[in-house]
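One chain of protein is taken out of this complex; the other chains stay put.
The block that comes next holds chain A.
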């Protein structure tokens, strides 16, 4: 199906399975000639946290609300920037360092909107989408604490 030029397709998925970035970009841009820019952000499980070496990360979410909350921010992004498509995939389950956790794709006619919308979406995913990380390391297991730097990053998008 060929989408009309003005349409913005929004895809939101929460899943245990890994995602294929190239495949997701191909799906977002398929049969369209109005897209001039795609920005891709991937969040990856990192071994080095602020203190200890992380051996695994478990992601828990609030089913139902997570999808609703991401959709609200995707809708806000599409109203603030001239986007042609948005794909947000957030994985849940237990991950090892190096594994994918989250993917944000934004497509627009020009790069500026795509860059800004991707950053906006990630800042809000970190602070208001109901997901929680539990870390495993040599010193034990514990819930990751929220960072004020993430709140500050999200606050800069608040319209004055």
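Rule of thumb we're sticking to: contacts are C-beta pairs under 8 Å (C-beta built on N, C-alpha and C of every residue); 3 or more make two chains touch, one makes a residue touch a chain; residues count from 1.
In this text, contacts and distances are computed from a predicted model.
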Per UniProt record, name of the chain withheld from view ["Molybdopterin converting factor subunit 1", "SufD family Fe-S cluster assembly protein", "ABC transporter ATP-binding protein" or "N-Acetyl-D-glucosamine ABC transport system, permease protein 1"]: "Molybdopterin converting factor subunit 1"
Chain A residues that touch the omitted chain in the full complex: 43, 59-62, 64-65, 68-69, 90, 101-102, 122, 125-134, 143-146, 150
